[in-house]
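Structure first, commentary second.
With one protein chain held back, the other chains of the complex are shown just where they sit.
And then chain A:
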């Protein structure tokens, strides 16, 4: 295997802000109790996230990519505490979140992170004025007291994301998708968080608006020193914004690395297939390997490496033994072929 260059680019200070270790989440998707008893159906479990580990240095952007249903949104929800992990742990600034029992102890941590959602039409309460939506974190955490102070702060936040302070009086339905996403960002910034989880924040937007929102997010990161966990299935967007990229497949993190390295020198066969599928002017006319096959059902994933039915390099070992994470440069790869060094060098290196 080729040697890997030292990480470049990230403005990270080296300190780890968020650390995810062996994270797993299983959902019970069984039929209702009566159906199970009457029709003799067994309990059915879906493993949405399986043994995922990664670190995010302060001030950097870590992206998770993958096909629909690969568990990337579940990771996002686990990280912000919307779901409880079935196994593993999430550490934020060195604190294990699972050890925190009460809501009161959790509150000072909760104001340090925020989440931006995918659908700007569903993520703002349609019955609330924008000012109330943006002010909710401020009020809930008791960061400011007095109506005037909160109003001023909300105005500042709205102007920070490129809206007018007067927009606070309006209702969400009076705004376009891009403007709504700006409101979501303003709300996310309201508690002055260090860490923002972005669950496909641009995939519901027009391409031109996507670029505006991404540039806004990058500018805010520079100015406020934010750390992002960025969930997306759009590799072009990910390339634009990320310092690190992790690739997920059927609940497992198959590869993560420095963003430039991952795009220039992908290791895992799945990552190569994904990158091959990006439409690209330079590549037009050239034959490309299509991503073959369907994603298997996450309820009954294939044994061994989950990717083996679609992988051109799969052998007997891949079909029986789950690959372990292998340290490669800054990142990690889970692939027997990479470990054994029997993978050909990618064409577009």
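Basically, a residue touches a chain if its C-beta (ideal position, glycine included) is under 8 Å from a C-beta of that chain, and two chains touch if they have at least 3 such contacts; residues count from 1.
The rule is simple: contacts and distances are computed from a predicted model.
Remark: of the listed names "ABC transporter permease", "Outer membrane lipid asymmetry maintenance protein MlaD", "RNA polymerase sigma factor" or "NADH-quinone oxidoreductase subunit J", the one matching the undisplayed chain in UniProt is "ABC transporter permease".
Note that of A:135, A:275 or A:314, the residue touching the chain absent from this view is A:135. Remark: the omitted chain is touched by one listed residue; of A:24, A:81 or A:178 this is A:81. The missing chain, though absent from the display, is touched by one residue of A:61, A:123 or A:202; that residue is A:123. In the complete complex, the hidden chain is touched by one of A:20, A:75, A:90 or A:114, namely A:114. Contact residues of chain A toward the unshown chain are 77, 80-82, 103, 106-107, 110-111, 113-115, 117-119, 122-129, 131-132, 135-137, 139-141, 147, 150-151, 168-169, 184, 187, 191.
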